[in-house]
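Here's a slice of the assembly, chains where they normally sit.
For clarity, chains are labelled A and B in written order, and residue numbers in each chain start from 1.
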Amino acid sequence: MSGNTFGKNFKLTTFGESHGDAIGGVIDGCPAGILIDLDFIQTELDRRKPGQSKIVTQRKESDKVQFFSGIFEGKTTGTPIGFMIPNENKKSQDYDHLKDFFRPSHADFTYQQKYGYRDFRGGGRSSARETACRVVGGAIAKQIINSISIQAYVSSVGNISLTKNYNELDLTLIESNDVRCPDFEVANQMENLIKDLKKNGDTIGGIITCVIKNVPIGLGNPVFDRLEAELAKAMLSINASKGFEFGSGFDGTTMFGSQHNDYFNVDGTTKTNYSGGIQGGISNGMDIYFRVAFKPVATLLQKQEMLSVLGELKEIEGRGRHDACVLPRAVPIVEAMAALVLADFII
Amino acid sequence: MSGNTFGKNFKLTTFGESHGDAIGGVIDGCPAGILIDLDFIQTELDRRKPGQSKIVTQRKESDKVQFFSGIFEGKTTGTPIGFMIPNENKKSQDYDHLKDFFRPSHADFTYQQKYGYRDFRGGGRSSARETACRVVGGAIAKQIINSISIQAYVSSVGNISLTKNYNELDLTLIESNDVRCPDFEVANQMENLIKDLKKNGDTIGGIITCVIKNVPIGLGNPVFDRLEAELAKAMLSINASKGFEFGSGFDGTTMFGSQHNDYFNVDGTTKTNYSGGIQGGISNGMDIYFRVAFKPVATLLQKQEMLSVLGELKEIEGRGRHDACVLPRAVPIVEAMAALVLADFII
């Protein structure tokens, strides 16, 4: 019945519901003596924050994190880091009309069936609000693994896709637009699509690409706890994610072995990198890159048929705040989860 | 440094190298009092066995499993089940010429770097031979979760793909051909492609689709240990796998929320199933279906450039036995890993 801890060595445990008093967590296993940049943590949270731009949900949350322990005079002590983010904009009454209904493609029905009892306010525990705690954990993890760079960006929204590979793009541009796509023209198209859908109360999915550079050789534990397996678990644990591929991924299935094999240079690097930086479950020092699919958000500002706890179907008007597309806000979450995976193998 | 155990409740730990004396494992957490069909376990092993048909590797292994404990008078006792499969066809000398070389896109290089020391014979621990132990574990798991059906099949080999969805296919045909594709015509094309490549010493990748029916509602532990996250980890832990998607997957990223949402019937089932049987990390009782991408096998029977431990590149002729396409033999492995995931949540 548990499942709220990620990692075996660098462990993040999170708690909190969307409209409870607070969300928060504990990081256990953080090495001692690491200088922690609290401003950086807040900056990461701001990248995930609602209301950060016109194309995301307008829920009002400052998402200010408070630390209770584990950091003393600016440095980690090796003891658990407890933290909390108050829920400022909780509006239970916004959800009273949904109390007895299961929204389609949400967790309402499955939580009710599994637990027999649920906090129905805004999805309760199943809300993506929980991912703010992952961003806190990831921002600390990034400071542990700090020579490694992790960069994620939106590579498609609906049918609008980047056609270039990550190494043909200028990744310093990711944060220069609201969509977090490092190509202005494509970003612009994505933004327009999202705005149009927002007007209609509809939503759209997309794909995030993540690139990890300067990875030390040797991360990953075969046979089950391979690096790619842990990354896959991490990414599929993010709300609304539907798929994961690394290196050549699904496209690589159509290649011949003689094309796909990555031949060595004398220094141990490889001439190509279809392997995506991982061989036999262990990093080989080349760039790790992977893609994560996200479905369209299930919350619509449209009339939708819902199922009542009594087994009746009823059309109910969606209302309130929503993301027409989670991709821009999911970028820091993907990075955070990648950082947690890497920290878990490194410490 | 560990990583050889899968599962938290129904736990499979495996051991063994490709050319050591034996491979084997321990299943801990198996409920007591379950009648175990040993013939079924052997049948499952035979589906993965080398030499089972002309399109797979001709390594000679009978893959007979011996059980040491945990089963008494035909029934499980709740104590750990220890088992062993002897390696009959170990030929260390076949690999002596590779002792000081790293094959491209294999684990040779990363194992050497991580552990500083490796069993180079046939890939040692990184060989897919280890997956026989997963099939043993999965075959027992299937007997624990026996009302649930798990069926995997080859849905593409290279560019040859099934165009029909799983519910348009006759899944009883899966085992009727060597490729394990439930459409004779497509299977025939796949088989021909594999045979052609085998002649050239080349290899090809492909995709396996897996369908799970009669799933109880409520499996999966949000937020990190979601059902789809555990399935993703399980699938990406299989040798040569490169991607995982469930339900609408990557294609679903181009849909609108108004199209993608699965509306309810009054009995709690849904009219469509883009969710792939999982909502909020928890099974909703609908079919679970997912796809796993496999890269082309890295072992080629061609001349290939390899890196020596001294940092020199040298062309070496591939020789011996190999799979031109792992897909047919990977089908029971995908099923086994799915069974292990489900058993872990059910017991």
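Note that in this section contacts are C-beta pairs under 8 Å (C-beta built on N, C-alpha and C of every residue); 3 or more make two chains touch, one makes a residue touch a chain.
Keep in mind the model is a prediction, meaning the values are calculated, not measured.
**Q** With 2 copies in place, how many does the full complex contain?
**A** Assembly-level count of identical protein chains is 4.
In this section, only the chains that are shown with their structure count from here on.
**Q** Distance-wise, how many Å sit between the C-alpha centres of chain A and chain B, to the nearest whole number?
**A** 27
**Q** Using the touch rule from the top, collect the residues of chain B that touch chain A in their complex.
**A** Contact set of chain B toward chain A: 1-6, 14, 102, 104-107, 109-111, 113-114, 125-126, 130, 156, 158-159, 197, 202-207, 217-218, 220-226, 228-237, 241-250, 252-264, 266-268, 270, 274-276, 279-284, 291, 293-300, 302, 304-307, 311-313.
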